[in-house]
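Dropping the structure in here first, questions after.
Left out: one protein chain. Kept in place: all the others.
Order as written gives the chain letters A, B and C; numbering starts at 1 within each chain.
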Amino acid sequence: MHISEDTRGVYVIAATPFAEDGALDLASTDSLVDFYLGCGVHGMTILGIMGEAPKLTAEESVTFLTRVLARVDGRAGVIVGVSNPGLDNLASLAKTAMDKGAAGVMVAPFPGLNTEAKLINYYAQVCAALGPDIPLVYQDYPQTTSAPVSVETLNILIDRHPQLVMLKHEDSPGLAKITGLRKTAEQDGRRRISILVGNGGIHYPQELARGVDGAMTGFAYPEMLVQVYDLFAAGKAEAAEDLFDAYLPLVRHELQPGLGLAIRKEVLRRRGAIASAKLRAPGPKLSPEDQAELTHLVERMESRLSTLGLAA
Amino acid sequence: MHISEDTRGVYVIAATPFAEDGALDLASTDSLVDFYLGCGVHGMTILGIMGEAPKLTAEESVTFLTRVLARVDGRAGVIVGVSNPGLDNLASLAKTAMDKGAAGVMVAPFPGLNTEAKLINYYAQVCAALGPDIPLVYQDYPQTTSAPVSVETLNILIDRHPQLVMLKHEDSPGLAKITGLRKTAEQDGRRRISILVGNGGIHYPQELARGVDGAMTGFAYPEMLVQVYDLFAAGKAEAAEDLFDAYLPLVRHELQPGLGLAIRKEVLRRRGAIASAKLRAPGPKLSPEDQAELTHLVERMESRLSTLGLAA
Amino acid sequence: MHISEDTRGVYVIAATPFAEDGALDLASTDSLVDFYLGCGVHGMTILGIMGEAPKLTAEESVTFLTRVLARVDGRAGVIVGVSNPGLDNLASLAKTAMDKGAAGVMVAPFPGLNTEAKLINYYAQVCAALGPDIPLVYQDYPQTTSAPVSVETLNILIDRHPQLVMLKHEDSPGLAKITGLRKTAEQDGRRRISILVGNGGIHYPQELARGVDGAMTGFAYPEMLVQVYDLFAAGKAEAAEDLFDAYLPLVRHELQPGLGLAIRKEVLRRRGAIASAKLRAPGPKLSPEDQAELTHLVERMESRLSTLGLAA
Partner (left out) sequence: MHISEDTRGVYVIAATPFAEDGALDLASTDSLVDFYLGCGVHGMTILGIMGEAPKLTAEESVTFLTRVLARVDGRAGVIVGVSNPGLDNLASLAKTAMDKGAAGVMVAPFPGLNTEAKLINYYAQVCAALGPDIPLVYQDYPQTTSAPVSVETLNILIDRHPQLVMLKHEDSPGLAKITGLRKTAEQDGRRRISILVGNGGIHYPQELARGVDGAMTGFAYPEMLVQVYDLFAAGKAEAAEDLFDAYLPLVRHELQPGLGLAIRKEVLRRRGAIASAKLRAPGPKLSPEDQAELTHLVERMESRLSTLGLAA
């Protein structure tokens, strides 16, 4: 099962579980996969830019993706982040991933790609290195990559590379870009690719209204992302946004740069999805104040959901 | 009336109103001041880093601050942003502002100050140029200034410069920094300065719980900032957060970098506070999609407030 | 006398002289103009991005440019840097400058222009605000502006805006960009604009060989820039480079970010061009070690020139 232009829904960005001593926790990898599937996600993305992929060795990356793919066992699509300073490493990891059953790979640009001519050239090299059969996701996250891209340049890439089937959109501000992509595709008769949104989903209802196809982000209550998607798809936009707003205080709280991942892992731990909230060093750790604050926010969210007649 | 360590409450960041042709709109300056005071703010901050101050000439800056101070007429404190690449210009604008009745001045660091030794040296120069009688606000906004500062260095500045009475806190993530400043002040018997928070107030309830004294931000419904402050001060933290959460979708929407100011000015225009939502060129303008989206978000917020038994 | 596509030679970036107390030094402004003209420069550029223009008030900028233009009195072209966060301020300073006899204006992009679509849109706004009769220089200095531009985008701007007659080239690495601009102009029958190089002239001989038309930089021995240009134009490329290399240790020394301007002003002071090497605060000041080091480098350079049979 490969991703395509028609891919829709929620691809949760998966955390990488570690034991307290920092070792890869494969039992928690299984339970995390089960947890995500239990939330109803349509797929998951592993080894992503915001995760701890750079802290894994190449061997660990392969071990982890093998374990995830085995556990998923075809029940959902798995996209693998393969961004790497070296094109050979990138292509090699991509091929390994596809061989083991991945649905596609995701590549972000890097800081040196500071003109759009360079971006166009780089993605041509990436596509050539991957070969035409590996579906590609462009991760547009300029806050981290320092490599912004315009609608015009994305359209050039879409026209040139049929294997570019999805955009992970996390530019900010980015609402106008979504509208620009959808309008120019329609006007020009261009291939309409799948757009899934990141940035914790902070503008998810607005983005759905502007024509995106779902979310690809790591919010620790992925069932919300799924339910909002389903309600929206069923034409119940207001109900979708009501539900989203109940979770918004936590979405916002998780969006704190750097700290957010520690919060997410702690929520996943509390929910029983992983055994430890450990981040690999160097990485932040929640203080007692952070823990109490999180507890309070979760309680408020549960109370709000119960007012809406929904259980968390 | 000068600001001091004991200053509390809401200092709204004031927009600068322009006519459709880009000229300074002094009639709207008056109506905007009236609007802010009607919202119950404790003060306002003009010519701030996120405003359009860099698009004013020096003459226009003085015209605008004179008009604001005359209209306020002692009913609230007015802080004036005086950051400038040249120390002489900075000191000159500060003295003009204080002569006309300002309550204090705000200075942000700039990108060249890339070590804390340089920050310490720069603020020593700033304090010397201002003289000891002008109260100073340190604007800590590293996302824009590229000049981050640690708790340790802020404490050095607090110890050395009695005129440094307030921190405008908008580091991100920044919750631990607030706790760090409050704890080290208590442990070391250090002077406790006023901390008002920026970043659109996106973490306002959490920040109040961690010991800040209020907000200094430009959210276009400043009455929310005031009511949350009052409720919190009255010990009603949950009610404060309920109210905040009703506005959160709009707080989040206004926080979009660059676009946020256009949204804020449009809300102020719709609320009758200013005649035009014009931003000086080059600056963004809301599209029809943006306008409809904003209308929808405001309607949802009003409906939520009415559910809570509160009128917008 | 306006600049055009055919402008050739050396436009020295002029320092702004201050008295020891930081005031604008108009007598030194006259002597500095005389000094530059005595060095044989073809023109000069004032109020540039690397100068202290941001530390001048708007009034001082006009006073300074008026003084320079009066002193030059038509003997050389004067380009005025008019970059400004506000388009109205930019256009207003440009018109004042042209009214007083400037040869053209220079505009750099700014950090927000982070895609080439935005750059194209911004320069369209700039040209509209200037009107078609003011010759425009594009300052391409991404190390400072954080707004890189590709050959492709520069060509679009050249095609759309006949008033864009000159590129101040200081991208780094930038040699391939020069070749790219010259080759695409030839291949496409595109208008060939003037290219003058900055970055202290550190790659000047290589840049001349690749087709640039001269230099626009602030090296404190502008006669070298002129002599190298003349030798090169006379077909004596090796002699040009021999001369350049004799000055290269000082060119390199002046290129230190931030500190370079203090070194340049000190050289200008020693050479009698200005009364004080003062930089406006906050700005660096040479230490005794810096002074001795500079003296040593100048002595070595003079000795080398004398070995080559040339007096400094």
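One rule holds for everything that comes next: a residue touches a chain if its C-beta (ideal position, glycine included) is under 8 Å from a C-beta of that chain, and two chains touch if they have at least 3 such contacts.
Predicted, not measured: the structure shown is a model, and the values here were computed from it.
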Chains in view that touch the one left out, judged over the entire complex
A, B, C
Determine which one of B:58, B:151, B:239 or B:310 touches the chain that has been left out.
B:151
Which of C:58, C:156, C:185 or C:209 touches the chain that is not shown?
C:209
Residues of chain A touching the missing chain are 22, 52, 54-59, 84-89, 112, 122, 125, 129, 258, 280-282
Where does chain B touch the missing chain, residue by residue?
114-118, 142, 148-153
List the chain C residues touching the unshown chain?
172-173, 175-176, 179, 202-203, 206, 209-210, 238, 241, 245, 248-249, 252-253, 256-260, 287, 289-290, 293, 300, 304
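The rule is simple: only the chains that are shown with their structure count from here on.
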Would you mind checking which chain's C-alpha centre is most distant from the centre of chain C?
A
Dist(centroid_CA(chain A), centroid_CA(chain B)) in Å evaluates to 34
Distance between the CA centroids of chain A and chain C (whole Å) is 46
Identify all positions of chain A at which a residue touches two or more other chains, and write them in rising order.
none
